[in-house]
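Take this structure, written in structure tokens, and hold onto it; I'll ask about it next.
Every protein chain except one is present and positioned as in the full complex.
Every chain is named by a letter (A, B and C) in the order it is written, and numbering of its residues begins at 1.
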Amino acid sequence: MEASIPLWWYLLVAAALFGTGLFGALSRRNAVGVLMGIELMLNGANINAVAFWRYIAVPSGAGLNGMDGQVFAIMVIALAAAEAAVGLALIISIYRNRQSVLVEDFSTMRG
Amino acid sequence: MMEMLAFGLVAGVAVGGAIGVVAARNVFVSALWLVLSFIGVAGIYAILGADFLAATQVLIYVGAISVLILFAVMLTHHVMGDERSNNRQAFLAFIVSSSVVAALGVLAYRTDWPIRPADAGGSVVTAMRGDLAGSSAASTAAQTGASTALTSTVDLALNQDSNVVRLGQALMTEHLLSFEIISLVLLVALIGAIVIARD
Amino acid sequence: MLHALPLAESLAETTTSLSGWLTGLFSGTAPEPGASSSAAGIIVASVLKATVIVLIVQIGMLYATWGERKIIGRMQDRLGPNRVGLFGLAQPFADMIKMLTKEDITPTAAHKWVYNLGAILVVPPAIIGFAVVALDRNLIAADLSIGALFFFAIGSTAVMPIFMAGWGSRNKYALLGAMRAVAQVVSYEIPQVLSIVGVLLLAGTLSMNGLIHSQGPIGDAFPGVWFILLQPIGFVIFLLATTAEIERTPFDIPEAESEIIAGYHTEYAGIKFGLFYLALYFVTISASAVGAILFLGGWQPPFAFLAGIPGWIWMTAKTLALVFVFMWLRGTLPRLRVDQLMAFAWKVLVPISLVNLMVTGLLAKLVAGRAPLMVFGAFTVANVAMVALLIWLVAGWRRFNAARQITFERPAVQAVGAALRRGAA
Partner (left out) sequence: MGENWAFVAILTVIALTIPILGILAAMVLAPKRPGTIKNSTYECGLETVGDAWVQFKVQYYLYALIFVLFDVETVFLYPWAVAYQSLPLLALFEMIIFLLILGIGLVYAWRKGALEWI
């Protein structure tokens, strides 16, 4: 029962989430929507980390605890929280200055 | 069989939610789809045997980050109505992202992953709870358990209770530096976000 | 409710033995927890268990509403419901029929999907938490290794339907109520999850049954050391934070009818309003049950010689006691002022629970392996010291505030103060 699902299924789902997030990040006009796309991409990466933790042989010994995949995923979640906090604060700040959250309006840095 | 069914269900929820995120025209509705996708990902973690991570995913993503996103949506009210949600690059973006998915999928399928043999060995780490009455015997047992967990060959038998314990040990030993740095990152993010949002 | 329990027990035992029997049949080995069972067995057992849980919870909820009205009535020198049935015992069913036959209005302005989904989704988070509640030694539906965290994670998702209800109604007051409700719920979630870290630290597990086992009697003569004895501050914080988290009085500002109509469920009528009501009582019961497990020893009897009484009676009694405390709070305390609400969570509860957690950590290392009586004594001394320190700090802070107010109120004192400040500068 444990290994009835092949690893690549998980990787495929992760890739699908990553790809959908990438599409969202590239194509949304709303800056909050772009941020949601980035969160989806991070989730896809996290699924990979946990799937590898579960499936891939780890070299034994070396004082390893064998929890690297999960620790990695937790760190990513923590960083995603920090990223969302700062990113959304930036969007709110820009909105208050320019009354818009559409990314094509944020082009003052263009040469 | 049942596991495959469960996997199909949660994977469908995760990917379907993700598609909803990019397809919805209203940002608020888009955020609700995002929550659904997060729940699906939590289900995938549960199937993978990462119980703690599944709960964390729900606690942080569904319970916290989504709240942050929804509050941000409320604070930027111009976008509440339906709108043309995609920009002119949408077609190009679709080609790029679908080719990324195709490439990753083919790679994942064709690579010969070094899968570890299914559940080799029994559980090395016994339940490490020592109750409070916890005489010295209990605590020494816990300590020897800890040392075996740290030094013996890595055994991923899914003894869930010990999984959380080992996670705590990993955070306090091998990953101590990243653990402490995370607190700094969170502090900087908090201060930065307060400064930026209040200005 | 009491009549339903033996039935539940026998049903749960039947299903457990059923799945165990199926396992043994197919694998040829003795069933053990965590071993893979047959899919059909698991599904049948799960559906039965889930139905039983939902029925018990439903009846418990109906009589919790009745009990609350009776208790509050007594506290306010009234009789409470007494017309429908004996002692008004049929009142909840009359209410249910009323809810079902009332017209169900969807406002024209509302976002139909989000509005209706909000009412539907408010119920599941309140029910799913019961999955990890242990009624007796072997009577736990899903003894997840992360039980306590699972409960809080499910509880944290309850903000989503609130948001959906408020936004979907497209009503200023509903949306304002939703924003305030979410801000309050998430603020009190932090002290709630922090308050039990001390318990986890002492028990060394997150599993609900594991937590109960570690509160068992010590030897034959000693009573069980419940965590309320070692973590009284944690328990009080847990109780207060939970009251706010489930938006019960005195923390019910998000739905304070005197301020913002009825909060995020202003626009809901009939059965959909009933669903919000349902969810409120569900979470009251489940939070009480989890409080009983974490701090009151769950199904463990208070004294070893009382072990003859079945565990589920203890568990039910403790849960009902905590439900009563929630109702008592509602009958006794006035509603908090809005500006005190957030300050109380962040400036009082969070710092106290952080200090409590560090002290507990230190003590747990210091007394590890000592005799139970000494452990208990050390914790008592530490708790008394912490409470004394807290009282001293609060008193000092109030004196400081009083002194500052006098300075502002009396012109002469103010003038002297200003002169002193000029001199200093």
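Convention: a residue touches a chain if its C-beta (ideal position, glycine included) is under 8 Å from a C-beta of that chain, and two chains touch if they have at least 3 such contacts.
What you see is a predicted model; the values in this text were computed from it and never measured.
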{"item": "Missing chain: touched chains present in the view", "value": "A, B, C"}
{"item": "Options C:Thr266, C:Thr284, C:Thr316 or C:Asn383, residue touching the unrepresented chain", "value": "C:Thr266"}
{"item": "Options B:Ala11, B:Ala24 or B:Ala46, residue touching the unrepresented chain", "value": "B:Ala46"}
{"item": "Option touching the unshown chain, where C:Leu139, C:Ala158 or C:Val193 are the choices", "value": "C:Val193"}
{"item": "Positions on subunit C contacted by the hidden chain, ascending", "value": "19, 34, 36-37, 42-43, 45-47, 49-51, 53-54, 99-109, 116, 119-124, 127-128, 130-131, 141-145, 149, 156, 167, 169-175, 179, 182-183, 186-187, 189-190, 193-194, 197-198, 200-201, 204-206, 261, 266-267, 270-272, 274-275, 278, 338-339, 341-343, 346-347, 350-351, 354, 357-358, 361-362, 364-365, 368"}
{"item": "Touching residues on subunit B - with respect to the absent chain", "value": "2-3, 6, 9, 43, 46-47, 49, 51-52, 56, 59-60, 63-65, 67-68, 71-72, 74-77, 80-81, 128-130, 134, 139, 142-143, 145-146, 158, 160, 164-169, 171-172, 176, 179-180, 182-184, 186-187, 189-191, 193-194, 197-198"}
{"item": "Touching residues (missing chain, whole complex) on subunit A", "value": "1, 74, 77-78, 81-82, 84-85, 88-89, 92, 96"}
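Rule of thumb we're sticking to: only the chains that are shown with their structure count from here on.
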{"item": "Separation of mean Cα positions, subunit C and subunit A [Å, integer]", "value": "33"}
{"item": "Multi-chain contact sites of subunit A, meaning residues that touch two or more partners", "value": "1-2"}
{"item": "Residues of subunit B that touch subunit A when the two form their complex", "value": "1-4, 7, 11, 14-15, 18-19, 21-22, 27, 30-31, 34, 37-38, 41, 44-45, 47-50, 52-53, 56-57, 60-61, 64-65, 68-69, 71-73, 75-76, 78-79, 83-87, 89-90, 92-94, 96-98, 100-101, 104-105, 108-109, 111, 113-119, 149-151, 153-156, 158, 163, 166-167, 169-171, 173-175, 178, 182, 185-186, 188-190, 192-194, 196-197, 199"}
{"item": "Residue numbers on subunit B that touch subunit C, as the complex places them", "value": "1-2, 28-29, 32, 35, 51-52, 54-56, 58-59, 62-64, 66-67, 70-71, 74, 127-136, 139, 142, 160-161, 163-165"}
{"item": "Subunit B partner contacts - residues on subunit C that touch it in the complex", "value": "39, 42-43, 114, 144-146, 149-150, 152-154, 156-157, 159-160, 163-164, 167, 175, 179, 182, 186, 189, 202-207, 210, 213-216, 218, 225, 230, 368-369, 372, 375"}
